[in-house]
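Only a single protein chain was left out; the remaining protein chains are all shown in position.
Chains: A, B and C, in written order; residue numbering restarts at 1 for each.
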Amino acid sequence: MIRVLFFARLREQLGTAALELEHDGVSTVAAAREALVARGGEQWQLLCADNIITALNQEVVAGDAPLQDGDELAFYPPVTGG
Amino acid sequence: MIRVLFFARLREQLGTAALELEHDGVSTVAAAREALVARGGEQWQLLCADNIITALNQEVVAGDAPLQDGDELAFYPPVTGG
Amino acid sequence: MTEARTEVRVQQADFDAGRELDELRLQSRRMGAIASFIGVMRDLNEGDSVSAMTLEHYPGMTEKAITTIVGEARERWPLGAVTVIHRVGPLQPQDQIVFVGVAAAHRGESFAACEFIMDYLKTRAPFWKKERTADGERWVEARAGDESAAQRWQEQ
Partner (left out) sequence: MTEARTEVRVQQADFDAGRELDELRLQSRRMGAIASFIGVMRDLNEGDSVSAMTLEHYPGMTEKAITTIVGEARERWPLGAVTVIHRVGPLQPQDQIVFVGVAAAHRGESFAACEFIMDYLKTRAPFWKKERTADGERWVEARAGDESAAQRWQEQ
């Protein structure tokens, strides 16, 4: 299983803070995004926006980063702290 | 009268923190310096060193700054605060 | 230089900047400079009056991201102790949001590292501000200026 997290505006728009995704057939971050859109419907296209950041095990990664069972994958909008 | 002040290393080398100089015939900062050297002797050539700063009424000035009776004139080495 | 301390805290509670500065100062007898920054909640943003704010974060990753940023600063400049504190949860105007304090032997290094850490924290650490205005709540938009502030360190 991949643990998937959503934050801030994205969390509110999707109405979901966290979910579990089967690891089978989801070998990269990009594949996880596609699986989430396929499963969630049109609203989940939000995950494909240019400015959405992906973090794998709490480090920012690109779409081709490989996923392993037990990974933590986060999607979030541009940060605004400080 | 011109009130003349010396600070830090210069004060110690001259053995003087402050003195009064007659205003008569001392129309500029440079003239005051010459008068002090003439009056004080060789040791006072220290006032002519390139790095000695002159302040007139607490503002840094060059040698051609005019002096008026009652002015406060200071000579001091490069500053090292902060 | 012996291993210098990095302290990173993400917390809901307020902090005492004076105590943090004293701790930075008393860590070493060799550090002549302490530069620090405090981010404060303003009551105005994008021309609108703001009455309150909530800071959301990604627990765990925030601390990790800030620690990485401080590590990058240490590769660029010789630094003494560094402290970064970032608050989360509900905030009011004039509340302290973030503290960055950097000790170094000389002031140029402490200033540069403190500004570097703030510029990177602003654009890399996963915090999000939601503010309350007369029209309701809204997520604060990221500023292009913050990204360019961070980018300029990569050109040096």
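As a working rule, a residue touches a chain if its C-beta (ideal position, glycine included) is under 8 Å from a C-beta of that chain, and two chains touch if they have at least 3 such contacts.
What you are looking at is a predicted structure, and each value in this text was computed from that prediction instead of being measured.
Using the touch definition given at the top, which of the shown chains does the missing chain touch?
Contacts of the omitted chain with visible chains: B, C.
Taking the full complex into account, what residues of chain C touch the chain not shown?
Listed in rising order, the touching residues are 16-19, 21-22, 25-26, 29-44, 93-94, 96, 105, 107-108, 110-111, 114-115, 118, 149.
I need the residue numbers on chain B that touch the omitted chain, in ascending order.
5, 7-9, 51, 55, 58-60, 74, 76-82
Here, only the chains that are shown with their structure count from here on.
Can you work out the whole-Å distance between the CA centroids of chain A and chain B?
About 73 Å, centre to centre.
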